[in-house]
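With one protein chain withheld, the remaining protein chains of the complex are depicted in position.
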Amino acid sequence: MIKRIAVLTTGGDAPGMNAAIRAVVRYGIYKKLEVMGVFRGWWGLINEELRLLDHRSVSGIINQGGTILKTARCQEFRTEEGQKRAYEVIKKNCIDALVVIGGDGSFRAAHEFYKKYGVFCIGIPASIDNDINGIEMTIGLDTAINTALSAIDNIRDTATSLERVFVVEVMGRDCGYIALKVALAGGCEEVIIPERRYNLEEICHDIVEGNLRGKISWIIVVAEGAASAQEIAQKINEMTSLETRAVVLGHIQRGGRPTAFSRDLALRLGQIAVDCLLRGEKDKVVGLHDEKIISVDFARAIQKKDLRIEELYHLVKVLS
Amino acid sequence: MIKRIAVLTTGGDAPGMNAAIRAVVRYGIYKKLEVMGVFRGWWGLINEELRLLDHRSVSGIINQGGTILKTARCQEFRTEEGQKRAYEVIKKNCIDALVVIGGDGSFRAAHEFYKKYGVFCIGIPASIDNDINGIEMTIGLDTAINTALSAIDNIRDTATSLERVFVVEVMGRDCGYIALKVALAGGCEEVIIPERRYNLEEICHDIVEGNLRGKISWIIVVAEGAASAQEIAQKINEMTSLETRAVVLGHIQRGGRPTAFSRDLALRLGQIAVDCLLRGEKDKVVGLHDEKIISVDFARAIQKKDLRIEELYHLVKVLS
Amino acid sequence: MIKRIAVLTTGGDAPGMNAAIRAVVRYGIYKKLEVMGVFRGWWGLINEELRLLDHRSVSGIINQGGTILKTARCQEFRTEEGQKRAYEVIKKNCIDALVVIGGDGSFRAAHEFYKKYGVFCIGIPASIDNDINGIEMTIGLDTAINTALSAIDNIRDTATSLERVFVVEVMGRDCGYIALKVALAGGCEEVIIPERRYNLEEICHDIVEGNLRGKISWIIVVAEGAASAQEIAQKINEMTSLETRAVVLGHIQRGGRPTAFSRDLALRLGQIAVDCLLRGEKDKVVGLHDEKIISVDFARAIQKKDLRIEELYHLVKVLS
Partner (left out) sequence: MIKRIAVLTTGGDAPGMNAAIRAVVRYGIYKKLEVMGVFRGWWGLINEELRLLDHRSVSGIINQGGTILKTARCQEFRTEEGQKRAYEVIKKNCIDALVVIGGDGSFRAAHEFYKKYGVFCIGIPASIDNDINGIEMTIGLDTAINTALSAIDNIRDTATSLERVFVVEVMGRDCGYIALKVALAGGCEEVIIPERRYNLEEICHDIVEGNLRGKISWIIVVAEGAASAQEIAQKINEMTSLETRAVVLGHIQRGGRPTAFSRDLALRLGQIAVDCLLRGEKDKVVGLHDEKIISVDFARAIQKKDLRIEELYHLVKVLS
């Protein structure tokens, strides 16, 4: 039976990570577990930067962006040496299982670690990239979408007033999910995503034709994995002679107070992660699917996510 | 085959109604329909306040709260006379079907209207009360929750600094959904909802005991359908002698820019409503269930909604 | 020459207090002073709840509402006994001077304390009531105005959609400043403030007449010191038969992230307060006047503030 667990955040930070930490710690304690916090992800495990957390140590963080446990990329954990050192720290500190809050890279590492050393681990998906297969939404995604949408709303004010073409690049790595959702909810005229080929000539043709009908402002959302806003803007300018501006939202999408949904998801998944460990589950990601909390094997979770995008894309075009 | 539809918003306004109107109008036009906008809900139908809408007439409204079609309570539509008059206006204007954007009261009326006059109608649930049976979320709910949560975050600053007890009343009519979600995501210490009996003595006991352990700030969320914040605050003050303040969030929860989710849901449901009508469906509500868009008979939609609250309530208490 | 100062926050909390604390601590340390933080205002002085603060102890608080030093009302400090005890704590801890961050009540107390015990004290005005005479703006005021304005914007969505009369009560104690500013910037139709008599019959007459011209939504801002929104709403309803709703914004106006202006003012006043003490000044409030930082004797600062309101009120009426 497990008595002590450790929680860590890895990969890029995402809004709601702190809420997830809070849930793991408080629900863990409620279930009579000891909960250790590991600082700076896998690096902290290797370097034994960890300490016991109590109920108070997670006070006042539920609405804070980022992660109080900090996070870091860690090349060392990809080496035999690093993994071995981490395992020793785990043994030395009597840690029975891990809760890893992070994205698909983190789960890949955790999966390998389990296979090699048998360390029980449950993953909580927190990332703004929504690239975990088998689950609907990652923690932080709803916040990132709303932050990007709010930026689009601002840009719309200028686009309409100055009657310009804007190309706005949003985050999401290889996944066009944020771009699609933001384009739809922002009433944008076009969206370019990695999952779908785009034809710039067609887009320019649409713009010029719209222009003739009197529609002069135009916002094109670009997923970072599909193209560079700068390049797209330049090409549109060359092809249409219309003033075209590029905006790269960048890291403002990562931080900020988590939305209600991001917090809610984080809190529920934190609880479930602890319950899973108590039931003896391991090597899994917990997540939301069809409005139910489920768990998915790491092996499946890290596969390429399949996104049905045609319908959404079509709706963006029809409603713009 | 239907050629002309009319869209109206009824009941209290909800953020996202405008996005729904936009989708019905533009998707309808895309599907070769004519779309009329009816002003002030049923009242506008009775008084023939309506006009044809084109693509441009719904420009720039996707991120605006409220409803450009306005809304109104209408006693007259509950009378034989009123319904008959509305029916005549529908015939006169060659309207083949209605899209009603509103809450459960609106759907009750539409259901009765269909039974009596055979007017085809599809309902789109938009209300911050989440009281539509069979579907997960109404349009506007996510926005209202985030608005209330943001207010709770603000109040937390004062509660922590001044070390006071706060009782915060949130909207939701007979439904404790907003209260529960806000209490959980806001890290609140207690929540009082209509679906669950509460024991004020126990709550006061918890507060006093927490006080002795050094926990002095306390936020109690109250659903408007369960109790009055004012009364609860007064009683807690009497029973514990601790300074206790009441805050009633009220109508600030209704307005504001819709969140990404509220807009997204509105746009998708607007599309589906039109598709339903084109397929000959009627007397139904469209909605989200298990992450899929479904339709539910009006007769079922207006029944009392069943909310599984025990789990959420438990989580609020464990994590506070 | 002074070597050690203490900083405390008293009265109601205001957004920006933390930024002021940060400035006093860091600028004080930069000027080779030791800075102690006193917890819970005067109460902490009496009960010796204080500790030395270093550069790190104020990290990450610049954008947080409330006050990390907490605040409290303290009856005991109004007694001879309490003041004497506070003085002893000051002596014992080798504190040479105080920086008091708070409102007019706090400065009254500090002024009396100086007169009786000669304790040097500089006040930093932080309060959402803007009741400090001789200076333009208190820390937190700009944030409170923006929070209230955002609530008004939300209510406007509903007022316009439902075509109702709304009466919105805002904070400000005996000062109508917030109410006036919010009414103007919110495009509100009427404002009721303590500094000006109001005539409800005239207001109702305007509403009814506006109604006849087709203007049906109406927002009336009420300063808490002038009247109760509930009562005004009820009377309007009785006199006009129009549905009228009351909203009391309450404590949501106190918290939240401080705006740029509130932070900026807090940081600059924190610096100036330290500079004043280093120059041997005392018994004064620092503040902004005509875009310059000035200092005002406590004795003058706590007098009734004179607000030129007629012009602003006139503008509200003309532009609505």
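All chains are identified by letter, namely A, B and C, in their written order; residue positions are counted from 1 within each chain.
Please note the rule applied: a contact is a pair of C-beta atoms (placed from the backbone, for glycine too) under 8 Å apart; a residue touches a chain by one contact, two chains touch by 3 or more.
The shown structure was predicted, so the numbers you read here are calculated from the model rather than taken from an experiment.
Put simply, the hidden chain is in touch with A, C once you look at the whole complex.
The chain that is not drawn here is touched, among residues A:R85, A:R245 or A:K317, by A:R245. Summary of contacts with the chain left out: across A:S57, A:N93, A:T158 or A:N211, the touching residue is A:T158. Here the missing chain is touched by one residue of C:R22, C:R245 or C:K282, and it is C:R22. For subunit C, the list of residues touching the undisplayed chain reads 19, 22-23, 26-27, 30, 60, 62-63, 136, 142, 145-146, 149-150, 153, 156, 160, 181-182, 184-187, 257, 259-261, 263-264, 267-268, 271, 289-292, 315, 318-319.
Seen across the whole complex, the unshown chain contacts subunit A at 9, 12-13, 15, 17, 40, 64-67, 70-72, 147, 150-151, 153-158, 160-163, 166, 245-256.
Going forward, only the chains that are shown with their structure count from here on.
Common neighbours of subunit B and subunit C (chains touching each): not present. The greatest centre-to-centre gap from subunit C, using C-alpha centroids, is found for A. Rounded to whole angstrom units, the spacing between the C-alpha centres of subunit B and subunit C is 35.
Residue positions of subunit C with contacts to 2 or more other chains are absent.
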